[in-house]
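In this view, the complex is presented without one of its protein chains, the others remaining in place.
Right after this comes chain A.
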Amino acid sequence: MIKKFDKKDEEAGSGSNPFQHLEKSAVLQEARIFNETPINPRRCLHILTKIIYLLNQGEHFGTTEATEAFFAMTRLFQSNDQTLRRMCYLTIKEMANISEDVIIVTSSLTKDMTGKEDVYRGPAIRALCRITDTTMLQAIERYMKQAIVDKVPSVSSSALVSSLHMVKMSYDVVKRWVNEAQEAASSDNIMVQYHALGLLYHLRKNDRLAVSKMLNKFTKSGLKSPFAYCMLIRIASKLLEETEGGHDSPLFDFIESCLRNKHEMVVYEAASAIVHMPNCTARELAPAVSVLQLFCSSPKAALRYAAVRTLNKVAMKHPSAVTACNLDLENLITDSNRSIATLAITTLLKTGSESSVDRLMKQISSFVSEISDEFKVVVVQAISALCQKYPRKHSVMMNFLSNMLRDDGGFEYKRAIVDCIISIIEDNPESKETGLAHLCEFIEDCEHTVLATKILHLLGKEGPRTPSPSKYIRFIFNRVVLESEAVRAAAVSALAKFGAQNDDLLPSVLVLMQRCMMDSDDEVRDRATFYMNVLQQKQKALNAAYIFNGLSVSIPGLEKSLHQYTLEPSEKPFDMKTVPLATAPITEQKTEIAPVATSKLPEKLAPSRQDIYQEQLAAIPEFQALGPLFKSSEPVQLTEAETEYVVRCIKHTFVGHMVFQFDCTNTLNDQLLQRVLVQMEPSEAYEVVQHVAAQSLPYSQPGSCYTLVRLPEDDPTAVSCTFSCAMKYLVRDCDPNTGEPDDDGYDDEYVLEDLEVTVADHIQKVLKPNFSAAWEEVGDEFEKEETFALASVRTLDEAVGNIISFLGMQPCERSDKVPENKNSHILFLAGVFRGGHDVLVRARLALADGVTMQVTVRSVDENVVDVILASVG
């Protein structure tokens, strides 16, 4: 297989690209001939080409070698060969940032830019501006001004574009060239006029009034260049957006008037600008859509493409505005350009009625094999959107998707289809079995490990709960026989779930497991052995903890704790409760299908935000005895925006303590703050133990201080508390320019907003993929139930949202989604309470006058149950 690829590569490479196997060192060696006299222009040209090729391939040149090559190249200015000289300009531009002392060519370039050879002048200006810095710019200012108004268009354009680049670096110098740019803006040459307008705009873009004056002037006087018109339209629509100007603004009138311009380019730009305006109503859209409609029947493919692509976008926000074009779009369905046809169909799918879906899907299947993967993904996305809009159509879609799944296609395409099928399954329970069947068929011949494992995971989760789970076993076991290690391991895990859920399947699953225990791969064998032993116990609680719901700890945290444990061996067994929990649980939310560019390789497990905090806090001696970090909250702002000091707080919860981390920024450039700490007054029996001050807080450099608080031990139900906070510090006034502080300072304080600690700060979210198994596992020893009336809540959705955010627990089984038109709903929540006890909540909601809620709480610790019920009440 690998050999075959190699050969192909060679065949493709030979002859087509003479530079393919260039060696940097060999090329640099060759560059020595630049030093020879007389100069051989042809050979030198060839070597310069190689150097530029290498640079553009991303080859790294060290400073010394680059400088050496650059200086050798400067000698080529002796030659009067035109091609060679222009190649030198290119080389200068490419090497401007990697070689030292590039200013050595300043005089030579200045001479060329003011010389008699017009072919040298433009490129010399561009090269010169690349190597010039602000101090040097003054020296060539005179020449730049002359060049801007030069009568040779290429010279003038080069000078204008180079000036535009230099605005970023030397705004103040370039600003002095406005008069020259004005003059160039009235040039007869369309490019010069366009470039001049660009420069004028960039010089003024931060001054709204000046931009608006400029627009006013040019829209009145009119321009020759269609490019300049397009630019004016963009400037005008940006200004409209910034000033939130309405459709009665003269700027809008201008854009609308451009719909009647004689250049198609300008007409399209104006239509596109109108279509993209926020809060655009049908009345303003109509004329823009009608010019796009005209373009749909243009003989130019580019125009048809632009029009249908823009209409496709409009269709998302204003489907009704596009319906007028349906006839024209229908004609494009059979366009010989498949990109146009695809966009036309996907647009129609968005605007068309439910009845037209079948016809369109048929049309698109006739050529789906001819379009590129990229457009196929567009089709899949349209289908996905359609499924949400017309759930009743899911069987048509499912059929279509399964056909697509059988076609050839790359990973991104296949992934889009699989994701789309999975989301249909999740939204439409009645489509579950068909969907799973298609996916089973797909994994029978699937070369993408990532997709195969993903589907196996889904089969393990959903399969056992279908009416006839046995039919999936064959597909899963085939994987164990046929596939790579990763897929085999995933298949073993899926099998185990069938055995755990379905007693009648258990014997056969055990037999299959036995076979897996003979696998050649360690991981597969380990998994099989583990599941075998758990399954043989036939205990619901074990199944729930080890097969359905897995580990909920942070993997990097587990790794670290285990490492620590091996460093300090002890008699006590390793305690899983000391391992921090995973913070970002794998949400059951379906992932957006859109991001095609997301990394293709499975990502390396990056440390989470909490792992980072854990490490930072552990480095502070005062906090070393607190044990593992249990939870870190999102930052809470304790100051208004744009105050003298900006302070936000992150609440870190430990088993018996809380650490409040205050991130402070001093926004006064005439003050240096020292020994900064935040004093906290608790409303409850919380005890402030210690302050760790930020030693110094210079202007605009953020720093952190900490306050350590002990949680009340005798009253475990005291989980909420309000703290009044004040920042205390020593101020030293200082010189705003140098930052040099006065010798002595004075104490001061700054009152912050109150900080709340709530029950959510004591609970960490944990996802239980199989909630009912977990519910059984915890058992009803400490179950408590209570009923509440939520009078002020109007909808079930709102109630669900409120409970989740109040308790800070993880919704399971997608129960955070309330189906439409239902009067009752059950919400399942899971979490771990500070100290390491699982806590589960089942809330039955009923909508009548307001919402009635029956809450059932289970945990292995009675206190935890009480805390939850007390805080809800």
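The definition used in the following text is that contacts are C-beta pairs under 8 Å (C-beta built on N, C-alpha and C of every residue); 3 or more make two chains touch, one makes a residue touch a chain; residues count from 1.
In this text, contacts and distances are computed from a predicted model.
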{"item": "Chain left out of the displayed complex - its UniProt protein name, from \"ADP-ribosylation factor-like protein 6\", \"NEDD8-activating enzyme E1 catalytic subunit\", \"Anaphase-promoting complex subunit 2\" or \"2-oxoisovalerate dehydrogenase subunit beta, mitochondrial\"", "value": "\"ADP-ribosylation factor-like protein 6\""}
{"item": "Residue of A:53, A:71 or A:367 in touch with the missing chain, whole complex considered", "value": "A:71"}
{"item": "Of A:28, A:66 or A:105, the residue in touch with the unshown chain", "value": "A:105"}
{"item": "Interface residues of chain A (partner: the chain not displayed)", "value": "35, 37-38, 71, 74-75, 77-78, 101, 103-108, 110-111, 136, 139"}
